[in-house]
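Working notes for the structure below.
Removed: one protein chain of the complex. Kept in place: all other protein chains.
What follows is chain A.
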Amino acid sequence: MAELILLWLKCIILYNAVDAVFEDQVGKFDWRQQYVGKVRFSHFDTHVQSSKKVIVATENNVFAALNTRTGELFWRHVDKSGPEGNIDALLHHGQDAILVVGNGRLLRSWDVNVGGLNWEIVLDSGSFQKACLVGQQGTVKHVAVLKKNIISLHYLSNGHQKWIENLPDSETVDYQTVYSGGNGEVYALGIVPHSHIVIIAYSTDDGEIIKQISVEAPWLSNIVASCAVIGQGVLICVDSATPSLYMYNLNPNMDDLQMTQIPLQSLGLEVAPDFQPVLVSHQPNSAHQPLSEFFLQLGPDNFLLLQFNNGQIVTLRDFKPALLVSFATTGEKTIAAVMSPKNKTACSINLFSAETGRRLLDTTLIFVMDPNGGKPEKIYIQPFLKKDDSVGYRAMVQTEDHTLTFIQQPGRVMWIREEALSDVVTMEMVDLPLTGTQAELEGEFGKKADGLMSMVFKRLSSQLILLQAWISHLWKLFYDARKPRSQVKNEVTIENLSRDEFNLQKMMVMVTASGKLFGIDSKTGSILWRHYLNDVPSNAAFKLMVQRTTAHFPHPPQCTLLIKDKDTGLTTLHVFNPIFGKKSHVTPPALPQPILQSLLLPLMDQDYAKVLLLVDDQYKVSAFPSTKNVLQQLQEMASSIFFYLVDSSQGRLSGYRLRTDLSTEQIWEVVIPMEIQRIVSVKGKRPNEHVHSQGRVMGDRSVLYKYLNPNLLAVVTESTDTHQERSFVGIILIDGVTGRIIHEAVQRKARGPVHIVHSENWVVYEYWSTKSRRNEFSVIELYEGMELYNSTVFSSLDRPHAPQVLQQSYIFPSAISTMEATLTEKGITSRHLLIGLPSGGILSLPKMFLDPRRPEIVSEQSREENLIPYAPELMIRTEWFINYNQSISRVRGIHTSPSGLESTCLVVAYGLDIYQTRVYPSKQFDVLKDDYDYMLISSVLLALFFATMISKRLAEVKLLNRAWR
């Protein structure tokens, strides 16, 4: 019976705690953007003339089809991240796309139309080199895969292996490429560097070696980099040392043992100094031989279109300057597209006939380069035949900043995809500035020196301004109402950006791994500014800090991005305005030494910029900005500035104190033995977090005070021993000022990855239990006890009593990708945990469920406290998904930010996709809900009003009648 009641109670509580999205709220204040990542391979779907698809395979292990008209996704498949899901090759034939995945581990065939898998097979082990389609008598039926030591042939229809052969002498010969000209043979080309090329011809039918030959080539080191196959099976290589072209006919009837040398000088050509020439050939159809025309790149901006004709090389056209070239085929026509710089901000693309090198008329396309973007890197051409048999085309240009731009003639940009956003590293949400009128009103309260009369005048004038603004707003409403709805567009531009009533609209400043910064409007998701930093090292770590918010008009807001090279530790600062994206006039200090730690102090200089302290490897501290005022403040404050350093390679945590001369002094050190465990992460609390109540009221009306130490660090360690019986996860709570270990917990038979959230007086972490093979959550809460030691101020140095520690663990029925807690303006609203799941959902789990005081046996007191009875398993309810069916792939981070409304927390989840929404952890208690029934309340009021009128009248009549009786 008791259990029944318990269950019933649980159900009720669960039902009440539901915080879900209503169906009519879809898209009202949330948006999602889906990305694919930096494109590695791309093919236009050509097997249907009217196809609108372009298929892309990316460096983020994503395979997708994009709509060429809109740039949106038709479908997308996200494989495992890391080398196991790496896409090595993409071959496209008809409506099938063949992928080689995971260094030649898997071969997959996809149906491009549906986006479903046709088949998947496992290939024999060996490092992948190259794959190609093999045609015979005009049809393509096979795919050949070349690995380090084997070559295999598979059917396109079902992936079955037709034959597999060991490559001869694979220990000495480096087989690099495979080629098929559609004549029933497959050639494997290998090389012994600086000695000779090995050419093996296999029969497509049974894998028998038709011919095996080795050709002297002492000048050659890499086939892929400097060779290509052209025409009727002629291998052509370029050597920069001699400099000359070498040719060899692969045709089995020929038995030359030498390559024919053609010095480039004999063609009147010259190689740019220190440049490795590159050959570009084109095979329009795998069932047929490649073109005899090919490009030869002789310098960074010099391309030549050459033709191989009866053993002779003819120069068709010299392109200088040219940035990029590409071949494309439609029907029977093959064209060569050349991109050449026009002026500083634009490039032009022109088409040339591949056979003759003649320029095609009316094929110029202007590509305007974004001054805040990168240089063009790759160009993909989608040609099509017009009705009059001339060639038209569209072009997709990929730039260094991972942007895809799709352009139509004569230069109309159809869409832009900012693929850099698939790899957001860190972000901040910055308040929008006030409008002119708002700033005027604020200004009224700023100065106090004015006299009474001028104050009155100011008051009146500001009221007038308000009235004016209101009337113009009304007029606009009226004006818009007359227009059809589709025409009314609230375009957000950088000019009309302003803060809304409740500060719900903010500027999302996003930093991506490629070094491109974005400013995104949080309401609509439109990109308002972008800025590409082109000198960012590939392995950089970023830290974004808001030094000055928009609150200090007329000083512009200021953000500082710290870019640190992970190898050298050298750091640069990029200071910019987060609203407009422009680089600030403030010159950041040059930092010659590697930087270990950075701190944003609550101190401000006379221009209201917060002070950033940087600690270098000599433990010297430098400040930015470093004006006299700042240095003076620092000297005064130095005794209360402490910082910590983590050296995870040596397992050392150390605390330092700032001296008045800006040198430092070590005050504590904790060494975690490296042989047993290693430090995985160190988490402090968020500096902008507010805690509203100091304690919790218990069932017996006493108060349990929270241990709110702002200097508390949660250190997560993992055992170096990964055996499932001996592995463990440790958590150490340590005071960052004194180095005092507040609490230590060990989870035995557990391993990472550990996800942790540290906030208020609690730490929630999640780990994998190796014993039970499940994910578990654990929560630690710290309490001071029934009495507060010093209720006015918290000092780490004066806290004699150790806090009470409560801990409880739960089972979680899914793996998790990331975790964050909601954050609100004043911290009154109850907290939820936002958990990113691998399935793409973001679960909003009330913190109430992770409360170590959840009782096993319900008592009167626990019921009064609203504690949920303990249940080992936490539930995942799809109603708690804040992003309903808008799955977010590979969630890497969740950023929460308070809004002007206490009930509302702004959430941005980023990974491969970006999703922005609002959550109301305690429902919308401070504004009318959007489903508030105005009709009902007004009709009830009216009805009551009339009822009183009528009944009053009736009563009067009755009284009168009675008086006359």
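Everything below uses one rule, namely that contacts are C-beta pairs under 8 Å (C-beta built on N, C-alpha and C of every residue); 3 or more make two chains touch, one makes a residue touch a chain; residues count from 1.
Note that contacts and distances are computed from a predicted model.
When the unshown chain is looked up in UniProt, the name that turns up among "V-type proton ATPase subunit", "Endoplasmic reticulum membrane protein complex subunit 7", "Trifunctional enzyme subunit alpha, mitochondrial" or "Serine palmitoyltransferase 2 isoform X2" is "Endoplasmic reticulum membrane protein complex subunit 7".
Annotation: of A:814, A:830 or A:922, A:814 touches the absent chain (contact as defined above). Residues of chain A that touch the chain left out of the display are 18, 20-24, 75, 77-81, 84-85, 102, 105-106, 108, 111, 114-120, 122, 125, 771-774, 806-809, 811, 813-817, 838-840, 852-853, 855-856, 870, 872-873, 878-879, 881, 884-887, 890, 931, 933, 936, 952, 955, 958-959, 962-963.
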